[in-house]
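Inspection log for the structure reproduced underneath, given as structure tokens.
Complex shown without one protein chain; remaining protein chains in place.
The block that comes next holds chain A.
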Amino acid sequence: MRYGTCAWAVALMALGAARLLPAAEPSPEERGLAIATEADRRERGYGDSTANLRMVLRNKQGQTSERELRIRTLEVENDGTRSLCIFDTPPDVKGTILLTHAHKEADDDQWLFLPALRRIRRIAAQNKSGSFMGSEFSYEDIATQELGKHTYRWLRDEVYDGNDCYVIERTPVDKANSGYSRQVAWLDKEHYRTWKVDYYDRKNDLLKTLTFKDYRKYAERFWRATRMDMVNHQTGKSTILTWSDFTFGTGLREIDFDRNSLTLLR
């Protein structure tokens, strides 16, 4: 009897599959989600990583200012990503640390450590559209992208900068707390690396363009861009991020991203 039920179920599944087959073309939404899911899958599994980041902020007049920070990240099974940003320059913010617990669905938790007072202040983390350190990157641009926080749509295939790319559109699920109505991203078909993102503001005007350069492969499977250029078309300001010293599997654990460990870090 049990075998019979099982066989019946298998037959039903085969029938279902057969029914799907003639439909052939998945919808643009299904294709977009599949591409984003595959990119996400390739991105994950690194465990933990550390890197140094240099930011060069340029205003409309061409004046520049720099920031240097160290970034540590940890993937947490079934609960998003932990990250630490430790500021080294400018000297008046040296030792300031931003700790983020990015959750898959719930609101993120975020703390700021202020070294002068040795004080840990919880900060409202729901809003993602604010500028990160006065740069053209907002918190949502630098935070790890959890798959479930956008919906996706495939737009077209296109060659970009010599790479055969998928062009997909991402729409934020939490519209009220995103600075964007949508993003359009170019991912290459071979490694699912992002090469360009256009950000559209809430009025659906083109706001910013981010381009990725100098991809390098780490731990034999993780591709990381070592340079990211963000240009704000509406203000004429730009920010260049230069990443260095990517290290994977450094042995970081959840306790290193605990609120209380903030007072021990430098």
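By definition in this document, contacts are C-beta pairs under 8 Å (C-beta built on N, C-alpha and C of every residue); 3 or more make two chains touch, one makes a residue touch a chain; residues count from 1.
Simple rule for what comes next: contacts and distances are computed from a predicted model.
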Chain excluded from display, named as in UniProt, from "Alginate export domain-containing protein", "Phosphoribosylformylglycinamidine synthase subunit PurQ", "Cytochrome c-type biogenesis protein CcmE" or "Alpha-ketoacid dehydrogenase subunit beta": "Alginate export domain-containing protein"
Chain not shown: contacting residue from A:Glu29, A:Glu66 or A:Asp214: A:Glu66
Touch criterion as defined above, residue of A:Thr50, A:Ser131 or A:Thr151 at the omitted chain: A:Ser131
Residue ranges of chain A at the interface with the undisplayed chain: 57, 59, 65-66, 89-95, 106-107, 109-111, 117-127, 129-131, 134-135, 177, 179, 202, 255, 258-261, 263-264, 266
